[in-house]
Structure formats: C-alpha cells, structure tokens
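Structure, as structure tokens:
Right, chain A next:
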Amino acid sequence: MTPILLIIPLAFAILTLLLPRHWVRAIIIPGLVLQVGAAVLLCMEIYQHGPQDYALGDWQAPLGISLIADGFSVTLLALTALIAALCAIYAQYFLTRYPREQRYFWPLFWFLLAALNGIWLAGDLFNLYVGLELLGLSAVGMVALTAEKTTLKAALDYLYAALFGSLAYLAGVALLYGAYGTLSIAQLSDMAAANPTTQVALALMTVGLLLKTAIFPLHYWLPPAHGGALAPVSALLSALVVKASFYILALLWLDVGALAVTVTAAQAMGALGAGAIFWGSWQAFQTRQIKMLVAYSTVAQLGYLMLLFPLAIGVSEAAAQLAWQGTILHLLAHAFAKAAMFLAVGTLVLALGHGRINDFGGVSQRNPVALFAFGLSAVSLMGLPPSGGFNAKWLLLQSAIASGQWHWFVVMIIGGLLTAAYVFRVFRVSFLQSAKHEIQDTHPALQLSALALALMAIALGFVSELPLSLMNLTDIAPATMGGTP
Partner candidate 1 sequence: MTLIMYLLHHIPLPLLVVFPLVLACCVRTDTARRRGWMLIAAPLPMLLAVLLWYAQGQPEFITEIPWLMLGLHWRFDNTLAPILLMTVLLWTVAGIYVWQQLRDNSADQQPHIARYIRCWLLTLSGNIGLLVAGDIASFYTLFALMTFAAFGLVIHTQTPNALFAGKVYILLAVIGEGLLLSGLIWGAAHAAAGELTPTAPLISSLPAAIAASANGVWIALLLFLGFGVKAGLAGLHWWLPLAHPVAPTPASAVLSGAMIKAGLVGWLLTLPLGDFAAGGNFANVASLAVILGLIGAFGAALMGVFAKKAKAVLAYSSVSQMGMITVMLGTGWLYDAAWEAILAAIVVFAVHHGFNKGVLFFGVGWVSALSGRAATLMLVFLLIPALNLIGVPFSSGEYAKDLFKHVIADLPVGLLYPIFSAGALATTALMARYFYLLRKH
Partner candidate 2 sequence: MTIDLWYAAVGAVIVALSVFAFLTSKHLMKKLLAFNIMGSGVFLIMVGLPQHQHGVDPVPQALVLTGIVVAVSATALALVLLRRYVRAGGNPAP
C-alpha cells in the first residue's frame, strides 16, 4: 500500500509531462481521486493495523529505501492529498487564463506531491534530503511559472536559499553518518548521544532547515516567493511545502537528537519563533498588497510551530505531550487555513484586477463567498474558536501553563491579537460601500474550493480528536513525541 502514494504522483508527473494538452486536463480529476483514495485507504489501514515499515523493492536499509507509515505520516499524507486536491481543482479554473503556465504547472504539481509524500514517509535522513531537494526544485519551478522579472528573482532567491539549506542539511547528515554509521531515524534516535559531533551536525541541519522553513530572521525569501506566485502555487507552498522542512526539524530535535539538544537551545528556537510572530505580523500589518499580507502571515504563523521546541524539550511528559499535540493541530489548521486564504485572495485579486488592500471596497457585495472563505480561514489563523487554530492555541497555552513557561504564554496571546490586527485590515475596507473599480465575476468553483478549505480549518476544531488519536500510532517516536507507542 505504502509505495503507491509515491508511485501515483510520479506516474502522473510523467504522464502530464508527456501527454498532449487536452489529455492533461482530462486526467487531473482521476489522478486526484486516486491520490486521495490511496491516502485515505492508507490512513484506515494504519488506524486498524498500526504503523508499517516498507522496504522499497525489498532492498533493506541502509542501501535500500525504507518507507515508514505511522500515525503522524499518514495524517500528513491525508492532509497533503486533501489540500492538493482542492488546490488542483482551483488551479484548473484559475489557470484557464494562463495557458502557457498551465503546461508546466501540472508536472510540477505532481512532482511536488511526490516529494512531499516521500518526505512524510521517509525512514532515513538521506531520503529526507532527496525529498527536500525534489520539493525545493519543483516549488521553485512553480514560483517561476509566470516568468516575469519579479517572480524569477523571487524564484532565484528561493532556489538559492533552498540549495544552501539542503547542503547545510547534507553536511549534518554526513557528520551523523560519520559518527554513527547509520542514517535510519529509528536507529539514530537510540544512538545519538550528547557529544560535540552530534551537536554540530544538528546545528548545521537546523540552520539549513530554518532557512528552508523561512523562520525569522531567515525568512527573507518567503514573502516575495509566496506573494508573487500564482494563487494555487502560493497556497501549496504556504500550506505544505514549508511544513515539510519543519517536519524534519521536529524529527531531528525531538526524535533523532532528543538526547543531544539542550533546553537553552530549545529556548533560543522559541525566541526565533517569537521573533517570527512579531515581525511577520508587523510586516503583514504594514504591507499594502494583499498577497504579501498573507505571505507575511505565513512567516508569523510559522513562528508558532517553533514554540514546539521550548514547550516540549526539558519539561514534564504531560506538558510535552500537550505541546506536541498543539503543534500538530496548528500545522494542520494553518495548512487548511492558509491554503484557503491564498485561494480566496487569489479569487479576490482576479475579480478586482489588483491586490491593493486599500482599494478593496465593494468586494463584500460582489464576491461574498470568497470573502467569507477568507474570513473563516482568518478565524482559524487568529486562533478564535471554533476552529482548528483555536484548539491548537489552546493546547499550546495549556502546555505553557503546565511547564510554567509564562513568556511563551504571553507571546501566544499577543500573537493572536496581532493576527487579528492585520486580518481585520482587510475586512475593514471590504465593508466599504463604494467600489472604486470594476469588479468582475469569478467562476464559482474558485470561490467554493477556497470555502471548502476554510470550512475544513473550522471543522478541524470539532474533529481534533481524529488526528490526535492517529498521532498516537507511532513506533518511531519516544515518549516525548506522542505518548503510548
């Protein structure tokens, strides 16, 4: 079952590359159905039978590629499939205005999916590297789709950051392999001790991954890339791609190097997160372009993910558990909400013909559904109930209380208010009665796919139990990662 999730996207990537244009359009829906179906089936299998190891082609590690499907990875697989499917539906209608870009979008899209699935399933550090590189390359390609000067520049910056980050990561891998002679995450987590080699390796990998995740102050490449790309691309990048490198980071700190990391380092990571929250929010509050606002919002929201480290390292098991659960929920909620937000914003920009926030008057009358989707996703981002974002924030707050780390508590509360501050800028103007510009109608599918994602972000607030119970099905995580194995 497991490798199908890699085979499907790769197959479709090649198909869409080779087939003529009208065929490409025809196989989008079947491909999505297959992908989502496979992800759901795997989920159910894992749910019933527990985590699975799979050696690709029966080649055993270390030379073979081992795929590990546990609760965490299948959750992310399902998330990826869902979001990708909705983004694809959106893209299908959105790209009718971009025939040239459409040609390249679909192969890149499928490669991106393959890379993501590969990362979620990877059982060793090197496969993660390959996945990261494939992910980076297809993401850069997608950013560069429109081939305008600004997007090319953004794509180049993104590419250089990704490459530099990958190499830093690879250097760390080299050190770890040198020291322990294995790349398997499961084995390393037993072996890695708190010695300088491990710590240097971790430091190198961390820097690389921070750069790829665009954590403040290494976030410089993200806003232009995410803000400049086409709407469905931005949605995929913000919702999924940055999460992949964060996933690896979390794996490194809480699993592989759990014995080597120090509380001080974890607090420093948290400080970066706080910096991201404040700086990203402030920038989002300042910017004039709606897409940049959403992109900076991603910078800020990624900061919450960083709070996992101080909240889960060096604290009681219960607090760590809460932090871990909160982070997972936040990751999921942000993925849904941010994808929805980018899609909604894309629709609005399409309707208005520009992205200047201050000229958004009248949008609420002509594009209510898109605006509503934006609003719902904003609810989740602000961490207001009922939403996945709220549940995530709640768990993180509880974790901060349980471990007595009041500074992070304060950061999160203020962060929520800052989010509200920039999000409501958009609502404020959208309620203005006077429309300064001609507003065009947009295809309902555009609005509805955004709304569907936003509703998922909200619905996550009611079904948080589901991912959290799936999460507990893990065999690679020690106690700090997910409770009972």
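We adopt the following convention: a residue touches a chain if its C-beta (ideal position, glycine included) is under 8 Å from a C-beta of that chain, and two chains touch if they have at least 3 such contacts; residues count from 1.
As a selection rule, all candidates are chains of the complex that A comes from, given by their letters.
Just so we're clear, the structure is a prediction, and the values are computed from it rather than from any experiment.
Touching chain A in this complex, out of the candidates 1 or 2, is candidate 2.
Against candidate 2, the residues of chain A that register as touching in their complex are 62-63, 126, 129-130, 133, 136-137, 140-141, 144, 147-149, 152-153, 155-156, 159-160, 163-164, 166-167, 170-171, 173-175, 177-179, 181, 183.
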